[in-house]
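All remarks here apply to the structure that follows.
A single protein chain has been omitted from the complex, and every remaining protein chain is retained in its original position.
We call the chains A and B, going by the order they appear; numbering starts again at 1 in every chain.
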Amino acid sequence: MSLSLFGLLTIGAAPRSRHARAQRRRATIWHGIALLVIFLSSVFPFYWMVTTSLKRQADALAYPPLWRFSPTLSHYTDALFKHDVAGSLINSLIVASSTTVLAILLGTPAAYALARYEFRGKRDLWFWFISNRMVSPVVLAVPFFLIATKLDLIDTHIVLILLYLTFSLPIVVWICTDQFRNVPVELDEAARLDGASPWRVFWRINLPLAMPGIVVSAIFAFIFSWNDLLYALVLTRDNAATSPVAATNYMSGYELPWGEIMATGTLIVLPMVIFALLVSGRLVQGLTMGAVK
Amino acid sequence: MRSGTVSHGAQAAAARKRVRLKFWPRSPAFWFLFPAVAALAVIGIYPLLVALYNSVHQYRLADLEAGTPFVGLDNYLATFGDATFWQALGRTMLFLCMTLPIEIAVGLFAALMLHRPGLPWMRAAARVGLVVPMATTYAVVGLIGRLIFNRQFGVANYLLSFLGVQPLDWLGDPTLAYVSVMIMDVWQWTPFCALILLAGLTMVPKEAEEAARLETRKRLTILWHIERPYLLPGLTAILILRSADMLKMFDAVYTMTRGGPGAATEFISVYIERIGFRLFDQGLASAQAMLLLVLTIVLSRLYIRYIYREIA
Partner (left out) sequence: MSKRFLQRNLAMVSAAAASFLVAAHANAWTLKEAAAPYSGTTIHAIFLDRPGYAAAEKLIPQFEKETGITIKWDVVPYESTRQKEVLNFVSGGAQDIVLVDVVWIGEFASNKWLVPIKKFTDDPKLADPALNLKGFFPILLDSFGTWDKVTYGLPFDNYSGLMFYNKCMLKDAGFSEPPKTWDDLLNVYAPKLTNASKNQYAFALQSRRGETQSADSFMRMLWPNGGSLLDAKFKSNLMSPQSQAGLEYRQKLMKYMPPGIVDFDHAEAVNALAQGQVAMITEWSAFYPTLTDSSKSKLGDCLGIATEPRGPAGLKPALGGFSLAVNAKSNAKKQAAAWLFIQWITSEQMAKPYLEAGGVPARTAVYQDPAVQQKYPFVKPMVESWQGGVPDYRPRFPEWPAISEIIGEWGTKMMLGNVSVKEGAQTIGSKMEAILKKAGYYDGKKPLLK
């Protein structure tokens, strides 16, 4: 057993003998098992959420837990149409995509500057970006609410998009700064010698090479904006309510309609999973690109 | 390809230089930075200043008849003397010290598994699977926790029954409730750690890895000498972000246990929410939040000092 684990932890050297090949195959099996465990443990509670959303309430709360049951889609139709989760999903989509795009547009150049240039106070500036996320939302919610009321921005998409920049922008800056640092400076210098402007260097050379990091930061920015509850609860009403708000509206304090709640939860997670599927291709692309020889 | 010993060759391959440019409004750096800084300054600074202002005034939303007089450091002093505040903070710091190492260790393992070549389809599936926990709304995570850890009909007890363990009172027993919150947090945030560390791993130059592979078969040596420098920035980011987030952790805990039973899961943010939004004492809550901000900054500086290394 320990031999196979050791094999798992080797970096996959070219097999030199039959023994080594057999060991490599065993290592691959353990690799596969490890990946399977990762997959299952990530997905199990989600699986539980989905199955609960398809069960009638009496089934959902039965013990021992029912693995077989007659499914019902009524919770989904109730959630989507009666409780307007469909509308809230669209709102969430608009808000999260806009803030992510904005964060990438503003954040990647900033990260590049922090990675490439030296100046006084750089360290502090870099730290200041992330400190925006450190204050408890409970005490920022009231000031935001008062300002938004004065500017008549309550229950609009734009107010959330701007507010969420305070969490998505720092993430983008932080992750991308390191990615840009790892792009070889020689490339920059070579391009500058060829007469490229700093912008071109950034756009053509650094950006593509830092793609995996940018993609990861985009995923995070999207997720954090998608999942925020407190600010959305305070700043929206029925027009711009986002999905987490819709998910918690069920908490009437008395009943807990498990089916509808889990159905809403599932509907909220799905767009994220699709988004991740779409961009994980870029992640792989980054992996195969590696560094320049 | 460079030759040489592992340490020298690989590190040379990983060496980077800095470009030094003077920073002034004409320089490109300024223009690269300006939009982001301006946006954050406009949106973020004003509410922060208001919160700071509130912390030195009496500001009780449900009692505005009493006015909002300047009270100096009264709110801060009240917080220092508030045993419940310190207990909640202690509980939260303990949570941090126990949960973060688990998330990082498991996250690193997952990142290594995803980085290891081979089994492309399984790796892709695992990568997408990792997004699921993070994407689940925090309040719903708390509710899923209530379903899974329910003593009567929860699947956790059901699975444990196969190991011959008697049903545990996950949510009704103070210690177990704390553990349930830990489990849900590990479930939700380990993927975050894994993905950040994976992003770091992808930046390790292939030639360094290949050179190292020729030198030794010991995975841990490679990890320590070659990959570690690329992981440290990500590790620092994880430490800082997760610490800040745990001090703000509210939705999942609240929907799962409401801070109970007793005060077992009353974390600092649950306490601040009570002060700020149930007792509506925004002045006191702002003082508490400012203290937490100072704590987070101190912690972050420490992380940066001792862990972060720029790729030299």
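By definition in this document, a contact is a pair of C-beta atoms (placed from the backbone, for glycine too) under 8 Å apart; a residue touches a chain by one contact, two chains touch by 3 or more.
Note that the structure is predicted; figures quoted are calculated from it, not measured.
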item	value
Neighbouring displayed chains - absent chain, whole complex	A, B
Absent-chain contact - pick from B:62, B:97 or B:163	B:62
Selected from A:140, A:205 or A:234 as touching the chain missing from the view	A:234
Residue ranges of chain A at the interface with the undisplayed chain	56-58, 61-63, 83, 142, 145-146, 149, 154, 233-234, 237-238, 248-256
Interface residues of chain B (partner: the chain not displayed)	61-65, 150-153, 169-174, 177, 254, 257-263, 266, 274, 277-280
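By our rule, only the chains that are shown with their structure count from here on.
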item	value
Chain centre separation in whole Å, for chain B relative to chain A (CA means)	14
Chain B residues touching chain A - in the complex, by the definition given at the top	16-23, 27-33, 35-37, 39-40, 43-44, 46-48, 50-51, 54-55, 61, 109-110, 113-119, 122-141, 143-144, 147-148, 152-153, 155, 158, 187, 191-192, 195-196, 198-200, 202-203, 205-207, 209, 212-213, 217, 219-220, 222, 230, 233-234, 237, 240-241, 244-245, 247-248, 250-251, 255, 269, 272-273, 276-277, 282, 285-286, 288-289, 292-293, 296-297, 300-301, 304, 310-311
Residues of chain A defined as touching chain B within the complex	9-13, 28, 31-32, 34-36, 38-39, 41-43, 45-46, 48-49, 52, 60-65, 102, 105-107, 109-110, 112-114, 116-120, 125, 127, 129-140, 142-144, 146-147, 162-163, 165-166, 169-171, 173-175, 178-179, 181-182, 184-185, 188-189, 198-199, 202, 212-213, 216, 219-220, 223, 226-227, 229-230, 243-244, 247-248, 251, 256, 258, 261-262, 264-265, 268-269, 272-273, 276-277, 280, 283-284, 286-287, 290-291, 293
